[in-house]
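Have a look at the structure below, then the notes.
The complex appears here without one of its protein chains, the remainder shown in place.
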Amino acid sequence: MSEKKLPIWLRAYGLAAYLYIYVPILILMVFSFNTMKLNIRWEGFTFRWYGVLFNDQQVILATRNTLIIAALSTLVATILGTMAALALHRYRFPGYNVSETVMYIPIVIPEVIMGISLLVLFVILKFQLGLLTIILAHIAFNIPFVALVVRARLHGYDNAIDEAAMDLGANELTTFRRVTLPTIMPGVLSGALLAFTLSLDDYVITYFTAGPGSTTLPLRVFSMVRFMVTPEVNALSTIWVVAVFLVLLAGQIAQSRRT
Amino acid sequence: MKLKRLVSTLIPALLLLAACAPAARPPAASGLTSTELNLYAWSEYVPQQLLDDFTAKYGVKVNYDTYSSNEEMLAKLQAGASGYDLVIPSDYMVAVMLKLGLLDPLNMTQIPNFGNIDRQFADQYYDPGNKYTVPYMWGTTALAYHKTNAPFEPKSWADLWDPAFENKLVLLDDSREVPGMALQVLGFDKNSTSADELEQAKHKLVELKPNILLFNSDDPETALITGEAWAGLMWNGNAALGHAEDENIMYICPEEGCGLWFDNLSMPKGAPHPDAAMAFINFMLEPAESILITGEFPYSNPNAAALEYLKTSDPDAYAVYMGFSATNPPPEFISKTTALKDVGDATTLYDQLWTNFKGE
Partner (left out) sequence: MSAREASAPPHRRNAVLDRLRESRIFQGLALISPANIYLFFFMILPLAMIVVLSFQSRGSYGEVVFRFNATNYTRLLDPVYARILVYSLGVGLGTTVITMLIGYPLAYYIARSPARQRSLLLFLILVPFWTNFVIRIYAWIMILRGGGLLDSLLQWLGITQEPLGLLYTPTAVMIGMVYEFLPFMVLPLYTSLEKIENALLEAAADLGAPPWRAFLRVTLPLSVPGMIAGTILVFIPAMGMFVLPDLMGGAKTLLIGNVIRNQFLTARDWPFGAAASMILMLMTLLLTLYYTRRAGFSEDLLV
């Protein structure tokens, strides 16, 4: 897209949109310092909940599990999903329509159904419920999201470029690596990002496929809601956001130092 | 590319995190063969201190997994999920689980502390003789209101239908409790299975719709505290939390009656560590440990010995516990309570009622 200067109204809109997105986050971060346990209104400032958080073994375990699950399921789903997107975009083969339909099912299926059916499957196969079963479930629902985003990116992609590269002597793998992949990379990364985000926050499917000791953050928080959500959870979310921002900042600094 | 760098720094960070070992191994056991206990319970229901004390004494690591409703727990166990040693179902759920053959009997000889339980809470209808359950916490489901915000102090459920409460009621989002309330207003049994009575209850509830601000089973007391709502149907724990925040929040059992519930420790079929499970139940019944639960969560404690212990160990807390109807309901309150029972095939009728009531 054009690199010209953006019109002022567009930049203002962008700012307003980001404000809409971030205001609730800022509020939840501020309220992580609230003295009021029920966290309904602001009563005073304290660091207490951060202390509680760091001593909460359950939450630490859940965070660790959540990250591992998200990372691994995103990795596998991105690979499988990208391959599927390429297949559906470029080729025609027997079973094309079925494959395409199958790809959409995890998006249209109600989560309760997917959760329970997977649970029953694991029980029949005598699979012990735990981190692995959760990861397997997450991969299943992430594949179509990646595929969909990558397909949107691929649409209109001119295969002639690939053909040209191959006529010039590159084999399929090299062509893919040096020509196709860089072009669709934004789509692949968007898909991966989406998959990661979905995995981080999944409750229903994770609930049914989790086993003893494999609790995740959404599971912990959702059941805490049944009684009361103390600022401890706000503290956790705040740390997340701050950590990610620090990483981004580090990336920015490294980037500008290079140029 | 920036994202590439981001990813390449995140992955080692994640791997590092994955390598971090969980909490340190507990010390040597004392007489048990198991080294782990898989507890599956409500969140915010078992104090961490209690679990730590148990681990310190028995050398058993406790995995505390959580669910947010009886039905979720049931769904999982029904589908065949296993690996849990202890669950904490409510009274009606115990009855269902026994009918479905999902619970194993407890070895009461390993639970001598059972004697600490107040006799009035033992031997309930859902488990005569306490073969499968030990009461954990109990409570009521009744009417909470804000003394100064409410236009008048309600004395009956029927009072809530008064137009003065327009858009000011908060009710539990519960397809048994809410129709149960309507059934009681009409003079019927809260556990009615009659299609005709349920139909009448549905119409009664539709009349109430203009008064309902929201349905909330998680934190109904919040609406009372903020003043958005002035009265409602909720559990005693919520009312107690509300009262602690605002003394004007009162909790009464209306004329028509109110609800009673018990949560119980039980052992699912095929529990991998039954010896640890029995040890845990016995341990949790010790007065000093049991009172930890009351200290953190405002429910009613069926453990008489624990309450005696509280009287001397923390008289102020004892006074607070005894002083409010949510934690210590007086006899006239309890006399009007009815426990919810599973209604078997009529469950579908209640679901239809609920769907039609909300879907109208």
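In this document, chain identifiers A and B correspond to the written order of the chains, with residue numbering beginning at 1 in each.
Methods note: a residue touches a chain if its C-beta (ideal position, glycine included) is under 8 Å from a C-beta of that chain, and two chains touch if they have at least 3 such contacts.
These numbers were taken from a predicted model, which means no experiment stands behind them.
> Considering all chains of the complex, which shown ones does the missing chain contact?
A, B
> Touch as defined at the start, partner being the missing chain; which of B:78, B:149 or B:328 qualifies?
Missing-chain contact among the listed residues: B:78.
> For chain B, which residues touch the unseen chain?
Residues touching the hidden chain, for chain B, are 1-3, 6, 69, 71-72, 74-75, 78, 96, 99-100, 173-176, 209, 212-216, 226-228, 342, 344-345, 347-348, 350-351, 354-356, 358-360.
> Touching the missing chain, which residues of chain A?
Interface with the chain not displayed, on the chain A side: 1-3, 6, 10-11, 13-14, 17-18, 20-25, 27-28, 31, 39-40, 79-81, 83-84, 86-96, 99-114, 116-118, 120-121, 136-137, 139-140, 143, 145, 147-149, 151-153, 155-160, 163, 166-167, 169, 171-172, 183, 186-187, 189-190, 193-194, 197, 200-201, 203, 217-218, 221-222, 225, 229, 233-234, 236-237, 240-241, 244-245, 248, 252, 255.
We adopt the following convention: only the chains that are shown with their structure count from here on.
> At what distance in angstrom does the C-alpha mean of chain B lie from that of chain A?
The mean C-alpha positions of chain A and chain B differ by 34 Å.
> Can you name the residues of chain A that touch chain B in the complex?
By the definition above, chain A touches chain B via 38, 40-41, 56-58, 60-61, 64, 67-68, 71, 116, 119-120, 123-124, 128-129, 185, 189, 207-208, 210-213, 215, 219-220, 222-229, 247-248, 250-252, 254-255.
> If we count contacts the way the header does, which residues on chain B are in touch with chain A in the complex?
For chain B paired with chain A, touching residues are 1-3, 5-6, 9-11, 14, 17-18, 20, 22-23, 38, 40, 42-45, 48, 63-69, 72, 75-76, 79-84, 217-219, 222, 225-226, 237, 241, 245, 297.
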